[in-house]
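Report on one structure; see the data block that follows.
All protein chains but one are shown at their positions in the complex.
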Amino acid sequence: MPELLRVEGLAKHFGALRAVDGVDLVLPEGRRTALIGPNGAGKTTLINLVTGGLPPDAGRVFLRGAEITRLPVHRRVRLGLTRSFQIMNIFPRATTLENLLIPVLARLRRTHRPWAGLGTERAAVAEAEALLVELGLAGFRDLPAAALSHGDQRLLELGIAVASQPALCFLDEPSAGLNPIERGTVMELIRRLSESRRTTFVIVEHDMDVVFSLADWIVVMNRGRVLAEGPPAEIRAHPEVRETYLGEELEA
Amino acid sequence: MSATRLEAWLCGAAALALVLLPLVAGRYPIYLAMQILILAVFALGFNLLFGYTGLLSFGQAGFFAVGAYVCALILLRVPSLLLGLVGGVAAAGVTALVLGALSVRHTRIYFSMLTLAFGMMLYSIALRWRDVTGGDDGLVGIPRAPLGPPGIPGPSLATIERYYYVVLVVALVAVVVMRRLVRSPLGLTLQGIRDSESRVAFTGVPVRVYRLAAFTIAGVYAGLAGALLPALENTVTPPIAHWSTSADPVLATLLGGIRAFWGPVLGAFLFFVIKDIIVRYTEYWLIWLGAIVVVLVLGFRGGVGAMLGTLLGRLTQPASGRAEGPR
Amino acid sequence: MTPDQLAYQGLVGLSLAMYLWLLSAGLTIIFGVLGVLNFAHGSLFMLGGYLAYTAYGLWGWPFWAAVALSLAGVGLVGLVMERGFLKRLYGVEEAYQLLLTFGFILILDDAVKIVWGGVFKIPPIPRFLDGAWPLFGRPFPVYNTFIIAVGVAVAAGLWLLFEKTWWGRMVRATASDREMAGAIGVRVPRVFAGVFVLGSMLAALGGALGTPVRVVAPGIGAAMIIQAFIITVIGGLGNLRGAFVGSLIVGVLSAYGTALFPVFELFLIYVIMAVVLLVRPQGLFGGHA
Partner (left out) sequence: MRTSSRLVRLSLAALLVAGLVWAAPASAQCQLGVPGIKIGVQGVSSGSHADYGRQIMMGATMAIEEVNAKGGILGCKLEMKFMDDENKPAVGVKNARYLVTEWGAHFMYGTDSSGVAMALGPVLQELKRIHFFTHAATHRLTEELVAQKGIQEIVRVSVPVYQDAVTAALIFKDRPEIKRWATIGADYEYGYVTWNLFKETLKKYRPDAEFVAAAWAPFLTLDFSPHISAVMAQKPDAILATPWSGEAVMLLRQALIQGVFDQVQVWWQAMGGSVDVLEGIASEVQRDRFKGKLWATARGLHNWPDTPENKAFVERFQQRWGRLPNYSAETTYSAILITKAAVEKAQSLETKQVIEALRGMKIMTPAGERVFRNEDHQFVYTVPAGRVVWDAKYPIPVLGDLKVFQAKDYYRHPPFAPVAATK
């Protein structure tokens, strides 16, 4: 599998706290990866560093071999790198369709057009509508996103992320605050999307069952470092991982 | 009848009424109508920035003044309103572009303070650069020059009624353009930025550039409104650059409704009507305006526009009852 | 200008700065704790002036008593503003808080017109503050000296209040983290009210002490508030120490400006404000409130 993302010695300190402390990582294309670790392990910070939300103190980031360490967020997105957020991040006042229209238009480089009415953006609208169907939200096309249920909003956010048709997409706890059933739907959707599209997903998730069923590669972080990585079985067996992290999970 | 149809009818009626106004109304109502139209243009631009992009600027008067002063300086030399308008708008646009590039580095209160500083900077220039701006006494005796470009005078605008139609046409065009703009991909994206900057950034949009675009357009609208002023008042003075002038579009928009496209226009109308009506009964009209502001901020942040919007919604199908959130 | 003259002009600037300090101190405290930028703060300054004028100039109260009355009166107005209105807007976009307080400017400006009329008011100078004493070879007003003293005293007082008293610590806790403060048992609403009243009183003090040498008239509040904004921005929004230094900068600068570069004085002050916002948005003393 060709290399998609390469991270070399990435580090970020907040005062004394070493949130991310020299992480090296290689993500090949098409491998569904789960990023796990206890709270404060540095998962979200790592995502921020890679996707451009935060400038790193040290280290370099490459996407398909090209360095993107200092690129602004929107440039990285255009190279095929995007993310979703742990805290719900959608456009509450816009309609469900418009929520997807923004990323689609952005991908088509049409967001700057000041004159044409949205109705005339047929290609974009069609694509967004198709995605709505894929998300199972077609029924709410013209409702303000705020009116959707929490679970549907999660689906919508997922939709916004994939609407930019990224090569690599980080999903930061995509099922946060959902009940088991809703969680199931979200994970199912992720599985479907990753099969129907050429998008490689990296998922931060706490529910181990989900992780082990969904991911074909697992990266374990602790105290800002990569503790271990490998296929689920390997990780399950990994002694350090067991004691520092999985231990209590399994007992629980 | 759908909400949009109804809206279209209302707009048509309003436009027609404005066209016919000079036939029925005296010179003062016409003068007042021009003031309203000018403020409406001013406020429309402001609301693109505040209502649609989420940036509260307290420096718009600066661009309003640039438009007014440059237009006035041109009219005092070249008898061509067209040139004056174009010059004023261009100058305001460039100023907004430059100051905007700096301002959009911040959001929220810091943005407000920064725009306040820039606006007052322009004010202090108007006040102190006497050789050009006339200082505290301003520029006076500005002629209401003929419309046409220099050389080809075109229709005379000596009478206020004629100039009224110039202002009306400009204002209508400005409204139509803004209407299209907010419903375009750009408009949608700006609203996205207002609601979630990070989300928009992660769809691959350079947020700051788009903020700058909104800021510049708002500046152009302010400049356009300002450029219409000299030929109406025959005088341009520093107070129009002062921050308290920046408050006019804020108040108008607040009155009419920040969340509704027609808010600024409606608000401009209300602003002057309230002022003019109250002034007839008491010299203390500010206290009333202030009270209205307090009530609106506490009770009806949607402004009168939202009230009407919901009303429209009731009149028509529920699906169109989405008055909240500019569309 | 000779060194003496420069020093003298600087001293004059210092007295200007102290009025600004009294005005911006309150503004800063309120922003630091409530996160509200009170547009109407200058109008409270004006109201303080009117109340002092009424008690001292019209009813012939002793100057001190008049000042005390104006503090009490304006404090009360502040209480009403915060408890009655502002508190309903916590949690809403700050834009609306700005707009609300802007509404107060309009109301107060007309209210004083209705009560005191449009004509400026100026009571006689209290005898014990009249006259001058030699400084740098020229007579320097006792009054300006007095204002400088008051300003410094207030600065010291506030420092003690926030560093040394229990209430001060409570306020600082609230400023740094509302929820946390509430969690450890601070009555946040009370702190908010108290801080707003304190801030209003500081504004009133400036206005009241100003009346005998500066007129009080409708609109002076709106005229002064922007200077207060400049100062709070230069010093860092919510930063008291910064506000003090900011006042000194603006006051002294405008004094020298008047004497040496009158044309650029005003412009320069706004340039400084903008530059600080761009280069150090947290203010010259930014970081901690």
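When the chains are written out, they are named A, B and C in that same order, and each has its own residue count from 1.
The working rule: contacts are C-beta pairs under 8 Å (C-beta built on N, C-alpha and C of every residue); 3 or more make two chains touch, one makes a residue touch a chain.
The model shown is predicted, which means the values in this text are computed figures rather than measured ones.
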- Contact list for the unshown chain, restricted to visible chains: B, C
- Query: Which of B:V140, B:V209, B:I277 or B:L311 sits in contact with the chain that's absent?
  - Reply: B:V140
- Residue-wise, where is chain C in contact with the chain that is not depicted? 1, 5, 8-9, 12-13, 15-16, 19, 113, 117-120, 122, 124-125, 130-132, 138-144, 210, 212-215, 217-220, 223-224, 254-255, 258-259, 262
- Task: Name every residue on chain B in touch with the hidden partner chain.
- Result: 26-29, 31, 127, 130-131, 135-138, 140-142, 160, 233-235, 237, 239-240, 283
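In the analysis below, only the chains that are shown with their structure count from here on.
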- Message: Measuring between Cα centroids, what's the chain most distant from chain A?
- Response: C
- Most central chain, judged by mean Cα position vs. mean of all protein Cα atoms, is B
- Note on the structure: Whole-angstrom distance, CA centroid of chain B to CA centroid of chain C, is 33
- Message: I'd like the Å distance between the centres of chain A and chain C, where a centre is the mean of that chain's Cα atoms.
- Response: 50
- Which residues of chain C touch chain B in their complex? 37, 85, 88-89, 92, 94-96, 98-100, 102-111, 113-114, 222, 226, 229-230, 233, 237, 263-264, 266-267, 270-271, 273-274, 277-278, 281
- Residue positions on chain B within touch of chain A in the complex are 180-181, 183-189, 191-192, 195-196, 198-207, 210, 213, 319, 322, 324-325
- Query: Touching chain C in the complex: which residues of chain B?
  - Reply: 50, 56, 102, 105-106, 108-110, 112-114, 116-118, 120-121, 124-125, 127-129, 243-244, 247, 250, 254, 283-287, 289-294, 297-298, 301
